[in-house]
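Only a single protein chain was left out; the remaining protein chains are all shown in position.
As written, the chains take the letters A, B and C, and residue 1 is the first residue of each chain.
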Amino acid sequence: MASADTAKRGGLMSRPTAETGWTSWLTTTDHKKIGILYFWTTMIFFFLGGVEAGLVRFQLAQAETSLITEEIYNQMFTMHGITMVFLVVMPLSAAFFNYLIPLQIGARDVAFPRLNAFSYWVYLFGGIFLYSSFFLGGAPNAAWVAYVPLSTDAVSNMGFYAIGLQIVGLSSLAAAVNFIVTILNMRAPGMTFMRLPVFIWMSLVTNFLLLFAIPIIAVALFMLQFDTIYGAQFFQPATGGDPVLWQHLFWLFGHPEVYIMILPAMGIVSEILPTFSKKPLFGYAAVVFAGAAIAFIGFGVWAHHMFTSAIGPVARSAFSLATMFIAVPTGIKIFNWVFTMWGGKLRLNTAMLFSIGFVSMFTIGGLSGVTHAIVPHNAQQHDTYYVVAHFHYVLFGGALFGLVAGMYYWFPKVTGKLMNESLGKLHFWTWLVGFNLTFGPMHMSGLLGQPRRTAVLPGELGGTVEIYNLLSTIGYVVLVVSSLIFITNLIKSIKGGEPAGLDPWDARTLEWLTDSPPKHYNFGTIPTVTHRDEFWHRKYAEDETGTPVAVPAGGSEEHDAAVRDSEAEAEEHIHMPDPSYWPLVMTSGMLPMGYALLYASIPLGIVAVLWMLVGMFGWIIEPVAEGDDDEPEPVPAH
Amino acid sequence: MSANPETSAPQADAEHDEHGHHPTPRDYVRIALILAVLTLMEYSTYVFDFGGLGIPLLVVLIAVKFVYVASWFMHLKFDTKIFSRFMYGGLALAFTLYVLTLIIILFASATGME
Amino acid sequence: MTAGAHETTLGLDHRKLAMWVFLGSEFLFFGGFIAAYLLYLDTTAGGPGVEIFDIPFTTISSFVLLMSSLTMVLAHHAHTKGDMRRMRLWVLATAGQGAVFLGGQVFEFNVFWREGLIYGDSPFASAFYTLTGFHGIHVFIGILMLLGLYSLTLTGKIKPGQPIKTEMIGLYWHFVDIIWVLIFGVVYLIPELALLE
Partner (left out) sequence: MTAIVVLALTLLLAACAGDQSAMHPAGPYAQGPHDLIVPVLWIALGVFILVQGLIVVAIVRFRRRNEDDTELPVQVHGNTRLEIVWTIIPAVILAAIAVPTVQTIFETMEEPDDPDTLLVEVIGHRWWWEYYYPDYDIYTANELVMPVDTPVRLELTAADPGRSPEDGVIHSYWVPPLAGKQDAVPGQVTHLNLQADEPGTYLGQCAEYCGLSHVNMRNRAIAMTDEDFDTWVDQQTQPAEVPEEGTLEAEGREMFYGEGLSRSCAACHQIWEGDTARAPSQGPDLTHLMSRDEFAGAIYDLDEEHLRDWLANPLEMKAMQPERGIGMPDLNLSDDEVDALVAYLLTLDPEDS
């Protein structure tokens, strides 16, 4: 390896080495840094999506007002949906995957560190591409579900949607391959499947969902793009194309997509509830199995979004049944979480509160989901605010509550500092109240007939509906205040939080074994795993009756070594991948590529292809060394 | 060729010690010949009239060709089962979902029932 | 420890595993276009339909692609045996056959277009060109990878005892070939046969 080593320090193709400073962020291949990049980027998009939601809410605060025009309103809710789904919740989950998967399975990085950087940058450029639409003739305005033929209409600006989501999808697909390989192939010795932390299980399931769902939306998006920009006829009724085909393809992806958004959060609370209940997860196997079952059934229920579309009674009945029965595995999870708390010793700090909030709020959203599955009545609920209420309860009350719980829980690991608990609790309670105030009334207004995606609240709906809408808008204001509290807490705690130490929560999984923040190479020595909840088992011994008792620190040298990662005295023996410019160089070609496709510009297309080829070329020929994702195999001795 | 025996971890599938029965170029050529014959048979459905048997025959021929390429050229026959699972799992999922979609669109879309 | 040949949990090389994971998902990609094509078989908006296919011609080009899988696997075999001269030869042969197939496709598209199968005229035409076009792009990418592989063996970046890249590119190549086995049957032969009957 010596030759590679010298090569990487010099010459034309030398690799960057900075580990701090801004270049280190642009060139990083460290899963932890990439996770942090993902995190802050989603925060910015969350802010943008929140502003868009605000315009929607203020427009609807009163009946028959016109704060913004129909034109603007339609762009707002469309971009709100796209942003929250594709640029906030999915990448925020990816932030957790990135940071935690290697740490929890006892690895030093993901399987393909440069591909990991690639995923992040592609996501960022996809987001920038989507948002550039605001400056280039208007943002997409045909709803996040992009029903054709409306969305193939040039004035719907859905070219940005078709190409932008394709880019973001590429990011998810690459990440899915990366994480699947990482989880399957990089577990620490002894980390068998039934010893995996539940978060890892749910990550694995989610990434399988992504792996199989992304190609479906890719197909649909290509068809949409070709119809819109190049005159193809996939969905054009005039020549016999079938608009309903789009709905099938979109929801074939779209329903697995909603589980893509919820399963990571479910994994997170499955880690937090046991920790703060001081009990192992109730029914580990059942929870894991239910997660896999949800994913599996989740592929077979897509047409429940199309109950009022052009599908017949047999299909409606079949999908109604399939949909209802997803409640069974989900219920298994809910009850196991509740019984994890039952009989425990609950420590109600912020992370725990958000996790309990998750279980509680998600149940509401899930129950309204089951009412959607009652087809005859779905025909009343569909495209009303009752549906808007449902999916905000599962997405905000579910996915976001869970992800925020994860932020509070792992903040000490990432920064080495504790987050302020009183601000945290204030954040929780204002969120809980604001959230319910915003979305609770939508159940009522929806059943009273308020349709979604309407730019004005029709006065004909009556005063009751108006009051509900006003309440929603007030709830939104509470949410804004609450979000500001959160951001303040985040920044304050990063700057001056109390030191956290290795294991502030008395936690159960391997990431707490190493330093906070973890060292560059995660573990000095890769831990050997002998139990589920390995770290917990290292801290507690069982007495004669089988009850675990804490082994006091300093009890024995052996024990102290087991609960603390050894400082790798031989640091030079650990080879971590070097940073690299090439993921950034290559992926930035996505922007010209996107515009070339959008404006059907061949010269720009050639520039973009060359640009990306140069990036790929550099990627391939840059020196690689041991520890890299592209390291040469050792030549076997003959 | 998945990993060197001396570096593969202890949990590696026992059966994927492939050096025992690794196919030789001769095997590959034999498979290619079979594939050639199968292709010729496919073509024959276009030349001769097999009546109602034509399409079922074609389906079988396609499947056999598929399996031959996958098992031999892609080594699935000799590699760990995990790879086969990805291959046939992906195929099965795609087949199920899209066939269901086609069935719904073609046969279960009429809202105007008597 | 990240890369391939180190100890891995399953004892498999990351890169090879990743390729398989990815290929599994590709079925859903091609499946979508095939489904759309089947849905629109008869939706020709007055333009030409499946009768336009030239089965003898496509049989030959399909056969060429099929045989490129043979040369690909021989290239890999030569690489594992350390015979780089032969390996390069087979790699070039594979890329060459891929190019012949692509040339055939370009020719075929030209003929169809002149006969009135215009991309934007009917869902059938859109579905046909898009599906086979995406397959063609896959072949094209495969050729680029083969040429890249060829050059890397020349510069010595890929050495005799390191066949993993050859194997991965081979897997991709065979997969693209398999997809064409499906397309040739389901897109060309079966509809043509159904039409003849």
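The rule is short, and it goes like this: contacts are C-beta pairs under 8 Å (C-beta built on N, C-alpha and C of every residue); 3 or more make two chains touch, one makes a residue touch a chain.
Model, not experiment: these values are computed from the prediction.
When the full complex is taken into account, the listed residue touching the unshown chain is A:378, out of A:378, A:469, A:489 or A:580. When you scan A:50, A:231 or A:280 for touch with the missing chain, the hit is A:280. Among the residues A:348, A:467, A:491 or A:600, only A:348 touches the chain that is left out of the figure.
By the touch rule set out above, subunit B reaches the unshown chain at residues 109, 111-114. Those residues of subunit A that touch the chain absent from the view are 63-66, 69-71, 74, 141-143, 147, 149-150, 153, 155-156, 237-238, 240-244, 277-280, 282-286, 308-310, 312-313, 316-317, 320-321, 324-325, 327-328, 331-332, 334-336, 338-339, 341-348, 356, 359-360, 363-364, 367-368, 370-371, 373-384, 447-449, 451-456, 458-462, 506, 540, 547-550.
Note that only the chains that are shown with their structure count from here on.
Separation between the centroids of subunit A and subunit B, computed from CA atoms only, is 34 Å. Annotation: 33 Å between the Cα-based centres of subunit A and subunit C. A straight line joining the Cα centres of subunit B and subunit C is 15 Å long.
For subunit B, the set of residues touching two or more other chains reads 4, 7, 9, 82, 90, 93, 97, 101, 105.
Residue numbers of subunit A whose C-beta contacts span two or more other chains: 184, 212, 216, 242, 245, 249, 633-634, 636.
Taken together, the subunit C residues at the contact with subunit B in this complex read 4-13, 16-17, 20-21, 23-28, 30-32, 34-35, 38-39, 55-56, 59, 62-63, 66-67, 69-70, 72-74, 76-77, 80, 163-164, 167, 170-171, 174-175, 177-178, 181-182, 184-186, 189-190, 192-194, 196-197. Remark: subunit A residues 107-113, 173, 176-178, 180-181, 184-187, 191, 211-216, 218-220, 222-223, 226-227, 230-234, 236, 239-242, 245, 249, 526, 575, 577, 620-621, 626-636 touch subunit C in the complex.
By the touch criterion stated above, subunit A contacts subunit B in their complex at residues 184, 189, 212, 216, 242, 244-245, 248-249, 252, 299, 303, 310-315, 633-634, 636.
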